[in-house]
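Every protein chain except one is present and positioned as in the full complex.
Note that the chains take the letters A, B and C in the order they are written out, and that residue 1 is the start of every chain.
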Amino acid sequence: MRTLLFFGILVFGLHLNIWAQDHQHAAGHALTYPDIPGFITLKTDLHQHTVFSDGEVWPSIRVMEALRENLDAISLTEHLEYQPHKADIPHPDRNRSYQLAREEAKDHGLMIIPGSEITRNAPIGHSNALFTTDANLLLAEDPETPFAEAKKQNAFVFWNHPAWYRQSPSGNPVLSEFQSERIKNGELHGIEVINEHDYAEESFALALKHNLTIMGTSDIHGLIDWQYLEKGFHRPITLVFAKKRSLESMREALFAGNTAAVYNGLLVGKPQFINPLIKASVKINKATYIPNTDILEVELENISSSDLLFENEMNYNFYSSSPVFEIPANKTFTLKIKTLEKVSSVALKLKALGAYTAPKTHPVITWDVSVE
Amino acid sequence: MRTLLFFGILVFGLHLNIWAQDHQHAAGHALTYPDIPGFITLKTDLHQHTVFSDGEVWPSIRVMEALRENLDAISLTEHLEYQPHKADIPHPDRNRSYQLAREEAKDHGLMIIPGSEITRNAPIGHSNALFTTDANLLLAEDPETPFAEAKKQNAFVFWNHPAWYRQSPSGNPVLSEFQSERIKNGELHGIEVINEHDYAEESFALALKHNLTIMGTSDIHGLIDWQYLEKGFHRPITLVFAKKRSLESMREALFAGNTAAVYNGLLVGKPQFINPLIKASVKINKATYIPNTDILEVELENISSSDLLFENEMNYNFYSSSPVFEIPANKTFTLKIKTLEKVSSVALKLKALGAYTAPKTHPVITWDVSVE
Amino acid sequence: MRTLLFFGILVFGLHLNIWAQDHQHAAGHALTYPDIPGFITLKTDLHQHTVFSDGEVWPSIRVMEALRENLDAISLTEHLEYQPHKADIPHPDRNRSYQLAREEAKDHGLMIIPGSEITRNAPIGHSNALFTTDANLLLAEDPETPFAEAKKQNAFVFWNHPAWYRQSPSGNPVLSEFQSERIKNGELHGIEVINEHDYAEESFALALKHNLTIMGTSDIHGLIDWQYLEKGFHRPITLVFAKKRSLESMREALFAGNTAAVYNGLLVGKPQFINPLIKASVKINKATYIPNTDILEVELENISSSDLLFENEMNYNFYSSSPVFEIPANKTFTLKIKTLEKVSSVALKLKALGAYTAPKTHPVITWDVSVE
Partner (left out) sequence: MRTLLFFGILVFGLHLNIWAQDHQHAAGHALTYPDIPGFITLKTDLHQHTVFSDGEVWPSIRVMEALRENLDAISLTEHLEYQPHKADIPHPDRNRSYQLAREEAKDHGLMIIPGSEITRNAPIGHSNALFTTDANLLLAEDPETPFAEAKKQNAFVFWNHPAWYRQSPSGNPVLSEFQSERIKNGELHGIEVINEHDYAEESFALALKHNLTIMGTSDIHGLIDWQYLEKGFHRPITLVFAKKRSLESMREALFAGNTAAVYNGLLVGKPQFINPLIKASVKINKATYIPNTDILEVELENISSSDLLFENEMNYNFYSSSPVFEIPANKTFTLKIKTLEKVSSVALKLKALGAYTAPKTHPVITWDVSVE
């Protein structure tokens, strides 16, 4: 019973903004990740759909979903060419979804990035262009124009779901000649290594080989609640390590490749970002010896929203815990280290089994622990 | 990554139906209510909105939400006159939302009832017309035409949220002259006694006084999950007691006033429906004496999705339980009755504290219990 | 691996006290009830067993269980005459269980009341004597001596589980001549109206008729966790309304009949205690009108550990909630009252459906609500 009007005259219609406030950090779903030295860590989902292409919700819902998960920025990347609802939403302005989301988000500190999905069959595939200034100009029959126009608009462009079996039946991504040329031309800058539920190691290898920015996205069409949250998951996100919390700074960071793709306990990225991210995610709260023993109790706190899985890489053994152990998201864990004699500091060295700095390569992180 | 096309040629787009199947009876949210003697009990939500008026989702989401809660029928009652999205969805056919929902639902056994909301300020208020044959014909400047046209189409019409404080600042519904005339003319047949979270006793009184069909609806604009399910509630529904599981039979039942409004543990309706509904909701699984005592153990099973709250109305006292007790939805409960001597049968007589057969009036239900 | 000793010499054995501290208010099971005007509200369980009669745990476990539920006082009322473990615990001092519990509890602020169960078949039945100075003196062949001796020790004595079907196959308690005489002699002062899972209305009637103190107890033999907590229940307790938090003050309160028996949402007692208890359990946090309406929003907070079930007894109706509604333990609930016009104060009048001030009699409680 949300509306009140006198035949066409709206009297009460401010419900969306009001309602959205209820959703800020709803129901314990808020994501948190720490900043890393030199950078602010921004939580983003830069590949999403609404009724303005083949999604099933109005842009307002995407804003509320993002507020509930405490994201910093989203992009509604409607398919430019694929418009299954065009019988009802005819010839829309391709910037329209962005405009509606920005209006909805303006009082909530959520940044909206204009963006679109350039949608072609293999071997060209799907690509997202972000920070476009006019998405309509990317519409064209030939495949080259959208990329050229995106470049003209200084857009950041990334390759979507390279391993998607509908476009690559082996699930193995193949960089086409067309795409190689786009990279060479400075028209393709990033690649999804996580899309929906799929982490593709081969896509990660391509990212490293061609120096493409590493992306993780939900590619949501329906509801975030149904696809992720009610199963106990969060959506995949891209952490963007930016100098400031601004659109411009985020764009620079994306072009510079300052990202990590994160999907629950899975963290994928270059070591210069993954390593400080994990290091910052685990705080050393205290370190004291158990009285009359050489066993050092170290209280670790995981301040991130990823469950972190570790394996001991020290020469010292643990008391109590297995060498493989998990610190759940936002929980503390007390590690007991048998230092054999009393020491004043110890280098806590752990392999992060849920993180990858290259395909099949886990980073080893070291924390300097000072004994109290 | 749901679509695949060669520039405009759809190759893969059947995702909605496939996806919806996953949602059938999802996540333990399926509603169940027993049939009653002479009638099939149909679970319906006949007041809902989508992007085709001021809602925030495509009709497909409404179908999936209904399948998840195991409803038998829904209606997408878009505001005829209030079209806040008309800049993007211009001049739509007022039957369009219905058509899309019917297409989405066709393989799932969910019935879609065509319907529209006639939207006027007080004293005319909002009314839903169901079973319209062409909603477009209800559009008119004057308030009388929509009702006259609805009657011509044999539509079932009910008054929405009579107690809504935006239209009645006291929260007290007042039947206007306009509405009285509609009733007299056979143009208004029902009334919401539960709308969203609000049960209005005064609306129930009006229903009984003017012999209007009792309705309960969600009036959903956003997401059923956010407004109801994640808080541990179900949406309000109208139980329709029909001869058959068909649209025609449902229409007859609505005109005949064969309904109950249900919102979780709250059940509102005329005694001829509420009483058999509660009686059928509680099955007597067994009744035996505790050896060497005069204490009769009776296993009761609540086969409905409403938590049922009862107070003892027998002359016998209970062993163990308080005279006020609850049988949670879909659970069993063993009542121990002190019959003072061994009897071969007993009339179990309970007042249903969560049910109303008139304002402030709880029904007393009797079950004949045969001792084994 | 808790002990360390050099053949009989204990080196490390302080584990019980240390361990018990972990249990204080464990796992969200802590019970809280507000004080009432003139009295401190003490949470007690005054009927329990250990291995020193027919229970299955050492007294230390009873202390830890009580700390976990945040009780103020307990009594370990071992059967004086029934000692099934006497082959292993021969001729024990009947005060021994008390001594061990007091030792265990001494650093935790939990009061231990010395007590014993006088155990006879019907028609004499079972009775607990609390505040005995030497339980051994209550051992005797004849049934009169234990009561006479208890009186001599100024003990408070109450009748256990009068409705227990093993002693009264109808589940109907019958006051025997022996017991009547005990009452007349000032040797029997209280009666259990709740024992284990059983609330007996007839016992409550006897309490009121003979002016006996109303008691509720767990009568635990096994584990509180298995019998109550893991099923989502708390144990039955006796709330004692005392002048001070002391053993002496508690004894006075018990003799004066200042108690209520509480088992989760069920509250049983005389109106002079039940009414202020419920009144104090529900705090009015704020009361303001919804702008532009005559609907008063009143935020109620249930600060007790009982779910409180209410029915509207005002002339005003509610907006949104059913006339029957529950405020769960330690939760807030916003009631919306249709006051028809703006008022500066309102008498909130509710019937407490989970409370009894006499058999089948619910109290009606009034709160004075000042509109802000």
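Everything that follows uses one rule, which is that contacts are C-beta pairs under 8 Å (C-beta built on N, C-alpha and C of every residue); 3 or more make two chains touch, one makes a residue touch a chain.
This one's a predicted model, so the numbers in the text were calculated from it and none came from an experiment.
Of the chains displayed, those contacted by the omitted chain across the entire assembly are A, C. Although one chain is not drawn, the whole complex shows that of C:Asn121, C:Gln272, C:Thr332 or C:Ser345 it is C:Asn121 that touches it. Contact with the chain that does not appear here is found for just one residue of C:Thr41, C:Ser75, C:Asn195 or C:Thr339, C:Asn195. From the options C:Asp107, C:Asp134 or C:Glu230, the residue with contact to the chain not on display is C:Glu230. Touch with the chain that is not drawn comes from one residue among A:Ala73, A:Leu175, A:Val240 or A:Leu266, which is A:Leu266. Residue positions on subunit C in contact with the hidden chain: 1-8, 10-13, 15-16, 19, 23, 26-27, 51-52, 54-58, 60-61, 64, 79, 81-82, 84-85, 88-90, 92, 96, 119-121, 126, 141, 160-161, 164, 166-167, 195-196, 219, 221-223, 225-226, 230, in rising order.
Residues of subunit A that touch the chain left out of view are 163, 165, 169-172, 197-202, 266, 290, 292-295, 309, 311, 317, 319-324, 336, 338, 340-341, 353-354, 360.
Throughout what follows, only the chains that are shown with their structure count from here on.
Centroid distances built from C-alpha atoms place A farthest away from subunit C.
Spacing of subunit A relative to subunit C, judged by their CA centroids, is 53 angstrom. Work out the mean CA point of subunit A and of subunit B, and you get 40 Å between them.
Annotation: 42 Å between the Cα-based centres of subunit B and subunit C.
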